[in-house]
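As structure tokens, the structure follows; a few thoughts come after it.
Chains shown are a subset, placed as in the full complex.
Chains: A and B, in written order; residue numbering restarts at 1 for each.
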Amino acid sequence: WEGEFFPGIPKIKYEGSSSKSPLAFKWYNGEEEILGKKMKVEVMYVRYDEHIHCRLQDWMRFSVAFWHTFRGTGGDPFGAPTKMWPWEDGTNSVAMAKRRMRANFEFIDKLGVELWCFHDRDIAPDGATLEESNANLDEVVALAKELQGKKIHPLWGTSQLFMHPRYMHGGATSSELGVYAYAAAQVKKAMEVTHYLGGENYVFWGGREGYQTLLNTDMERELNHMARFLEAAVAYKKKIGFNGTVLVFNSLPWTINSVVVCNWRTLLIEPKPQEPTKHQYDWDAATAANFLRKYGLIGEFKLNIECNHATLSGHSCHHELETARINGLLGNIDANTGDPQIGWDTDQFLTDIGEATMVMLSVVRNGGLAPGGFNFDAKLRRESTDVEDLFIAHISGMDTLARGLRNVAKLIEDGSLAELVRKRYQSFDTELGALIEAGKADFEQLEKKAMEWGEPKVPSAKQELAEMIFQSAL
Amino acid sequence: WEGEFFPGIPKIKYEGSSSKSPLAFKWYNGEEEILGKKMKVEVMYVRYDEHIHCRLQDWMRFSVAFWHTFRGTGGDPFGAPTKMWPWEDGTNSVAMAKRRMRANFEFIDKLGVELWCFHDRDIAPDGATLEESNANLDEVVALAKELQGKKIHPLWGTSQLFMHPRYMHGGATSSELGVYAYAAAQVKKAMEVTHYLGGENYVFWGGREGYQTLLNTDMERELNHMARFLEAAVAYKKKIGFNGTVLVFNSLPWTINSVVVCNWRTLLIEPKPQEPTKHQYDWDAATAANFLRKYGLIGEFKLNIECNHATLSGHSCHHELETARINGLLGNIDANTGDPQIGWDTDQFLTDIGEATMVMLSVVRNGGLAPGGFNFDAKLRRESTDVEDLFIAHISGMDTLARGLRNVAKLIEDGSLAELVRKRYQSFDTELGALIEAGKADFEQLEKKAMEWGEPKVPSAKQELAEMIFQSAL
């Protein structure tokens, strides 16, 4: 394959909201400062050595998901592949993997992002043995390292422990010890290559870590195995130094007006309720948090919240983000959306501006996501088969979240929504409120007060007003 | 009201599965021993003083829910009350409350159970002030105490913190401090009367502890308040001695072939995902467990799992029971069922024998539920308006669970399902398996093994066989 992969596609530029071009940003403008930070910071980090880097917390840390963008075939349970990208030769060879990797970096460059995400088996083919698979991976990763250059690196890497039939009963929770060992070996290698590529996080999505029926499952034993597996991952992360160090850069010129945060590489768990299994052990944010707390792993992991997974678990995306945030676990967002009437993972690009505004509300409250970011775990519809559709979809997704950020800025500047919430709870901003919140008000004291005060006054919650204010900012 | 409340209804007796009588048990036979314990133990406990008692762990500890059975009106969001019980006089007076309490104990007696559950405001009317409400409650409770006699007592009591408009924003999580104090006073009193009546547990169901929209809600602050509230409840429980002591009775004659467990009175949280709020903070077992762990309350509470709540949260009832069990939190079951196509709480009596068998599988694995039991948090359909329907429904619910227990006994005696599960995991019953389970197998060791072994063999999960065995036991 010679020359460009996307010959008719220019570098995508910001043209403003009046633009009619499908190949331009209408809302995303990396250079623009919103709420004290740029959407994107060009010179993002300083590498002091191979393992440690620090970066400005720009708001929008967009990442291309290699699997959907370059390995998505359009196949579904009732249909064969539909994507016939011109650079594909029909093989799953290492040579094809390398060509595809070059397409990936041209795509990243034209889209103007600097982060990408991958599974080990997406970027390089399985070999006949683990050793051969590792060698394939090394060969492709070496090329990726070269193509990354100075600016680009993985937002995160992960290991594909769900596609191969050996994982049909799970990886860490397989009923077969040999599979557990194999999964450990695969994760070990994937952590190494993520580290080598300068990846900022490492993700666990347990597509097969769950059950199909409790009739044949020892759930307790499986969960114990999963905990042991993750403990071993934590130990290995530390062993290879995939963790960073806190550095403070007061004197660097670009720290003016910016918060400098030194990124710890983070291990992330990605909750999903079900599919492919009937029940996945990382059902939702609260379930994952309970697991981490039960097994003493709470300080070692954060969560990668996916909007489509959120809604499949019966929650709004905003709820899951807030649940993760207030448990101190909001680490990354898989920026996609589902269909409210559909009961499986559709992984669509998020284009709903109301939803995007709520997502960005959580991100702003979290002070940004770094070292996490927004991974477009989203795919073209099966029927979208033009190469340009890949760009249109990503542009639409980036614009939607950028528009969400702009709306949050409007809400914050306006101030009336925050004021409405503050007022709702102001009865607790009192002496007794402080005692209650400090755990110093016992039932006897409270009963005395309740009898003294008589029937409490309960004001309107003003939900319709809150919704009106919110919609007015869109 | 003179004489019987249920004049045509006899004491319900066991007649066996060939009986055609709607007013007889076909599967529930208290006297019968299944899996080493009776379904019901007539002399259930020995009271050493007012506060501590111990009991045999009979399997079926059925309880009548006062609210559904005696306060259920048949009203729904689109319809007025339909139940016109002959003993009701149309008032919400203390006199009516007392008459209704007498009906309750006649019902309990005729049904042949010895436990009941109540909310404070179901059994006695709200007064104009908290003091008056407490006085009403005291008057009715005094009668209940008398009517209970030696054998009967509450499985649990609870406080109704959702019906009165003052609780529209929550009780423990209300945005109004005055409501928080009022709720504390109400729970304090309800704990006292539950204790006085010899209740074995105290339940928190947070129908309004949640939110309608995150736009006007400070979820983190509300959760903090909820934790403070429950801490205060724990402290008050201990203060009034509502906790029991561990006693060992080796020498009692009735301990032969039976495990004697001394019941701690238990505080229970009842998960429910939503309704009436959009999101309830005790969404499901895992969410409640995470909350308890986060706030250091994990040792102080167990869970009351309701089947209909389980399915509304996207789980099977069996899943929620098992999740509670393996987190050490299975304390009580609200024995009801929902409709798989309906998205709200229908609180139907469970009549599905497959489901009942799975429920009983968890109960047997848990070694029984005591000091918890099965509370029939289930109501007649709105259109069921005969007095006898109250009996038919309870008989059906009791028979269904008894049949479930009989099926579990068949499954255990047959042994093939347990054997199927044991075999699935036998690769972990090895030296390396033991190392893994002890947390002593690191990624490097495991990788070495994986390479040494090559591709692992992965046997069939035999789900269809497991289902065949299960169905054959029904």
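General observations
Please note the rule applied: contacts are C-beta pairs under 8 Å (C-beta built on N, C-alpha and C of every residue); 3 or more make two chains touch, one makes a residue touch a chain.
Only a predicted model underlies this, so the values are computations on that prediction, with no experimental measurement involved.
For this complex of identical protein chains, the structure file gives a whole-complex count of 4 copies, while the figure shows 2.
To be clear about the criterion, only the chains that are shown with their structure count from here on.
Computed centre separation for the pair chain A/chain B is 38 angstrom, with centres defined by C-alpha atoms.
By the touch criterion given at the top, residues 129-131, 165-166, 168-169, 174-182, 184-185, 187-189, 212-221, 223-225, 228, 231-233, 235-236, 273-274, 279, 283-284, 286-287, 289-291, 293-294, 313-316, 318-319, 322-323, 326-327, 358, 417, 420-421, 424-425, 427-428, 430, 432-433, 436-437, 439, 441-444, 446-447, 449-451, 453-459, 461-463, 466-467, 470 of chain B touch chain A in their complex.
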